[in-house]
Every structure is written in structure tokens, then in C-alpha cells.
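This is the structure, below, for whatever I ask next.
Note that one protein chain of the assembly has been removed; the remaining protein chains are unaltered in position.
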């Protein structure tokens, strides 16, 4: 799948020349099995928690956009019998490996409460990460809320050679923007408490109008990603989008993370979570 | 049931005169529902843990021998889905309410790990406690291992006016004997590291031989209790024995704690856990 | 089934918002209109024992809208040999074996005392033959204290050897036999192991049942490290949150198959669990094993559901 499907459907290619072979592997192979890592620290990052872990047994350089299946090593099962399965989280940084966690439900809340010294089970890195931007194109990172997590890792890998447009609920949530170390960062908030009062896609539209050779890298709520894909199509720029789906395993075992592309259903954990905009149906 | 069954079966009465009405209620009524108490402290007592809780909402003077259903307020369910039900524990002291916990399985281990300030759910006091010794009789408390717990509460209620014979695995376990504040305490250990090298029932046999008007109060492993009952029968002294059975509810709802007496099966949580030796089949 | 779902009449995800259900008055069960939606599961709350333990304070905070007795049989039963209970992953196994004093002493000693409870009474009965069941229904049904009867059809019929509730025809014959013997509403408690739950429920409805309740416990077992079963009789019935997803699917199937009110149960601990049963099509819910962990588990659910009902324009008075 991947580019094949899009190619078959006869869409336009990217405006800038792509390197024949990407500089980073889209996927870094994970050690088989679940390993235990130690939590190094847990601190606030806006409305989220930043958890650094000591993953000695894992590969040093996961590709930005790859994710890990996480579960606390103790006290994972809650009093109502959930969470039981591990939960997928993008790494926001490597060396040390770090995750940005939005406590929205039982699993993410438990992880967000991990203390330094406690253990966390992890499997990963998993999935296909971002491809590096083509030579000459400006990498434009578009993030919404907790969706900034994989963009943090991407900006780090690009050594800051990118621009970021980040949207948040409010100024407090926007404090997490500091994790995306881009050359230029523009912010939007839903309540106008910081930066543009409105959607991050407003910022994107303006930036694209201004012109230039761009390549988009986006992660955020599904409607945002669909809007980014639409904007990319209209402006004829390539876009790589990191999606979410419910995941039981993260390594292709359960077929639970069905995601629809032009080529039909695929497993988002294996062939994604980064999807080329042109492969969307 | 209780005395009726034994009376019907025509056994001998106790050698000393029983007060017409016991000075303590055998059962103190519990508030309906589960309440939350705060753990005041948790310290070692030999091989066990002593947990004091702040049970403001509960009755001040549970009867010695009564028990409580305990569950930690958070993190009760273990990673394998157990413990789920609460677990029964005798109080070893009232004011403040305290429990002596032997960490033998998932539930007791979780309780033994409670920290000061954490919450514990409790229902109780439950069951029928000890009756006070008849006037003139010497209360002889016979305990084995963790079975000393209800004897601690009994000695406290008797103001120390009792003797205790306590058996343990070894000297370390025997440190918990300090919780039984009896006028006279004799110890036995399985490995001979402290006191009599052998069974607590050896001590009992000697004490009974020495003669006097005794009344026995015993708690410990089932074989020990059966042996105490046998010794009491032979010496023609009354004995109250605190038994154990698996308990799901503790208040007569599940019929899980079936215990056989002369009158047939009874619910140990309702009609026990203290059983008159003469009611045993 | 779930893997294929081909050809089967796969239920859709259509929303039955519990809030909408709660805004309507609970339906009548025959001539009996329960004052609220929360029952207890038969055999999981001995109100007389609880009154002894908790005293009259229990009356002021009674956890159920309708009280269901444990299952009563014609002859007294001692129950099964211990161990009778074993905990398993977020649930428990029981092999209690229906200990009870028999209908004679139940009616004489227990029923008058149960009448002190502040809520209507439902009596659960089980007969090992249709004749036994008829005698039970006739005797219990004539008592004024009794608002409804629940027929526990999980027993094997001594004549046919079939477990009554597993077979639609057996169930129909049992209900037909007792229907003329009382005017009181009859609730049939379905067996979770029937191959075709919906068919059994339809048979019960056709034979004159006024409501169905489900689920009863699922046959299950557990072993210790040496390979010995943890329960006296070698196996027991599984209850608690572990069974909730299966029970919900059965309730949904049955609620679609019959027009009778459905009393749903299996693993209900919190109000959210109860709402799931309403979403599945139940009109009433029952709290079982959860009461063992907290004797007043039902009260929070009872209050929450009543409060939500009262927010409706047509406010109802629920205690």
C-alpha cells in the first residue's frame, strides 16, 4: 500500500523532487517482547504530562512518528478491570525517550501519574514513522493539542529546521508547544488566550497562501487532519499525517486498528500511523 | 443455634456458673454499607503488619472476636484481576481500631502494604464475638500464629485479667505476642527459638493439668482449634473458638462461609466466627 | 459468531439512550408496578441477616426498589459441601447449592419478617418437577406479602433430565402449568446456557410470563496449583463484572425477541453498568455480587436512576 495506492489512482506527484531513498528508515525494528523501563521523571507540560523513561534495552533512534505500547508495570488494572491492554503513545523525544501524555481515560491517567523510579512496560518502537522532507522543501509541522507529540520528535530529528503551526484549547495547554523545537512557531488557541484566536488550519491556510515549497507533517484530531489533507491537496503540497485508531496490540496481531485508504482497509499500527495524504480515500 | 444445639445434644455444661446475661453484647451492630477509613500507621509486629485506622464512622467498642471486611480504597484489584472481594480480618485492638495482617496472598499483601494516609474500605464490626469469661474462671487465651489477633482485642477488653499461651513459627513471628496484653504470657515456637520448643497445645495441656477454674478462648489454625476443643472436652472446661472460612460478604448474604456444627451447616460470618466448643459436631 | 457475523441477524449499533428510557415510567410487570428500577439478584442479599447485622438503619437506606428472596424449594436443602466460593479475575465462582429451609418454614418464619422491608417483595422459587413448581407457586402466590414470583428454571427437570430453562418447550410447559395457579405476576429467570436464549424467552412470553430476568451465573471452574478444583462440587457459577459483556449481549438479544419487561443483571457495580443494561433494552436491573463488596452498592444506583427519572417533565415520586 502506501504510495502504490496513490500512484495507481493517478494523483499528482509532489512539487519538489523526492530523494530516491529516504534518509531515515520509516520503521526501526523493535526488540520482540515487552520490556520494563524505569521512569526518570514526570513533569507538567501545559495540560499534559511529560514522562521520560530509561529505555536502555530499546533502540536509540526510533523514527519520529513511531509509537510505543505503554502500560504501567504495577497497578495497571484499575478497580473496574480497566485498563487491561497497553495503550499507544508516540514518542515526543528520543534520548532519553519521552512521552507526552494527555490524561483522558483510565490508561492515560495511570501513565500520567507514574512517579520517577516506577516501572513502565513498553513494546516498540512500532509503526511507520515520518519520511524526511524532500530536499528544498520547508517542513511545516501542523499540530493540534496532544497531536504535537510526534512533531516534537520530528523537530528534534530535523535539528529545528522546520516551522510549526500549533493549535491548542487555551494558553495553558499551549505551554506544551515548547516541546516542538522548530525554527519558527505560530500558535492558535480556541479561546484566543494566546496567539491566533481560532483554528490552526487558519494559520496553515495563511502560510500556504504566502507561498513556498512546503511539505506538511501533521498530527491532531481527525477533523483537523482531514482539513490539513484537503488544504494540502488544494495547494498541491505533499502531506504526511499521523492518525489514531483503537489499538489492542500495536504489532499487527489483532487487526483491530482498521483504517481506510484508497487501497481498502489497512492496519494503522503496521502501515501507519503516518499516512500519506494522497492515500486517503 | 449456638448453645441450643449443644444443649439439645445433652452435653455437659460448663464447670463454673455462667452469668445469665453476658456483660458484652456478642455482636455490635455495624453501620450499613461500606465506609472509608484512613490508615493512621503501619508497622511491623513480628512477621506481621499492624495497621491502625481512623474509623470515626464506626462503633467505638466492637466486641473482641468480631471482624471487619477490608479492602484497600485504591489499587485493590491486582494485575490478574484479584483481589476483587474484600477480606475478613479480626480487630486486634479498638480505639484506635487496629488489624494484625499476615501477608499470605494477594489481598492480605495489599493490605499489609497500606501506607499512612491511604484509604481502606471497611464493613463491620461483623459476626459474634467472644462472651466474657464466667465469674471466677481464669480466662486462658490460646493463640497460634496470626490467630493471636482477636486475642489481642480480648486481652485489652479484659484489662489484662487473663493468661495467654501463644505459639509461633519462630522468635521473629513471636514478637507479635506483645499485642496480647495478658497478665501472664507463655510462648512456644516450632523451631524452639523462643519459649517452649513445640506446640502451644503442649503448654495448654500442662496448664490444664496444673488445675484451676479455666475458660478457654482460642484462635489459630484449624488443627490447633480442634486440639484445643478436644483438650477442653477432656478437662471439662468451656472453650470459645474463633474459626475461619472463606468469606465473600461477611454479613450473611452469600452463604459461602458454610461451617458445620451439631445443628448442621451454619454461616460462620453470622453465627461465628466464635463457636462454642460444645457446638462442634 | 463475532468473527464471521455472516448471514446472522447482527444487531446494529443503534442508540437506545438510557436517559430516554429513564425519562419514562418503568413498565408494569403484570399487575405489579415496581416503584423503581433496581432489584437485587436472587440469593445475593439475605435481608433478614442484613437486618440483624446492620439494624434498622438498613431500612432507612434500603439498597433496592424491589426485594427478591433467595430461591426457595419445596423441601429444605442444606446446600453444597464447602468450599462454596472462590474468587477469580474480577468475579467469583459459587457453588452454594440453594440452602434454604423449604417453603413451609420460609412462609411461616421468614415471609412475615420480610414484610417489614420498605419495598415490595418478590419470591424466587425452583421446583424439581412441574408438580413441585406448581405446589410452590400456589402456596407462595396466595400470600398477601408477595408482589411477584420469580421462577428460577435453572434446575434439571427430574422427569426429562433436561435443564428446564435450556429448552423452550420445557420452559413453556413449566410456565403453562403454573400460570393458572396465581394472579400474581410471574418473572422467568432465564438460564445463560440455553443455545437459543431468544427462543426460550419467547416461549416464556407465549406461556404467560409477565417478565423475564437474566442472567443467572455461568457454569465455571478454577483449579489450584496441584490441579484440585477450588469448589466443593468441582464447579460453580460465575458472577461479577467478568460476565458483564456476555450478559449484556444476552439481554439485548432477549429484549429484542420479547415485548415483556426485562430485568437485566450480571456484574452491575456502578450506575454506568446499570445504564448499559438499559441501553441493551432492559427496563429493570438487578445488583448481585456487588452487594458482597458493599452492602449498599445498590443504593447509589437506585438513587442515581431515580434522580435521573425525576428530571423528566413528568416527575415521578420515587422514595
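A, B and C are the chain letters, set down in written order, and residue numbers restart from 1 in every chain.
Heads up, the rule we're going with is that contacts are C-beta pairs under 8 Å (C-beta built on N, C-alpha and C of every residue); 3 or more make two chains touch, one makes a residue touch a chain.
All values reported here derive from a predicted model rather than from experimental measurement.
Within the whole complex, touches from the chain that is not shown fall on A, B, C. Here one chain is not drawn; of C:63, C:141, C:220 or C:295, the residue touching it is C:220.
Among A:81, A:147 or A:220, only A:81 touches the chain left out of the display.
Among C:126, C:140, C:175 or C:190, the one in contact with the hidden chain is C:126. Listed residues C:47, C:103, C:203 or C:280: the one in touch with the omitted chain is C:280. Within subunit C, the residues in touch with the undisplayed chain are 1-8, 10-19, 43, 71, 80, 88-91, 93-98, 126, 128, 152, 154-156, 158, 161, 163, 166, 191, 193-195, 216-223, 225-229, 231-238, 241-246, 248-249, 252, 267, 272, 275-276, 278-280.
Residue-level contact of subunit B with the missing chain is found at 80-81. Residues 27, 29-34, 71, 77, 80-86, 121, 123, 126, 245-249, 251-259, 264-265, 267, 270 of subunit A touch the missing chain (whole complex, contact as defined above).
Just so we're on the same page, only the chains that are shown with their structure count from here on.
When chain centres are set by their Cα atoms, the one at the greatest distance from subunit A is B. With centres set at the average Cα position, the gap from subunit B to subunit C is 36 Å. If each chain is reduced to the centroid of its CA atoms, subunit A and subunit C end up 48 Å from each other. With centres set at the average Cα position, the gap from subunit A to subunit B is 58 Å. Listed for subunit C are residues 89-90, 242, each touching two or more other chains. Counting partners per residue, subunit B has 77, 80-81 as the residues that reach two or more other chains.
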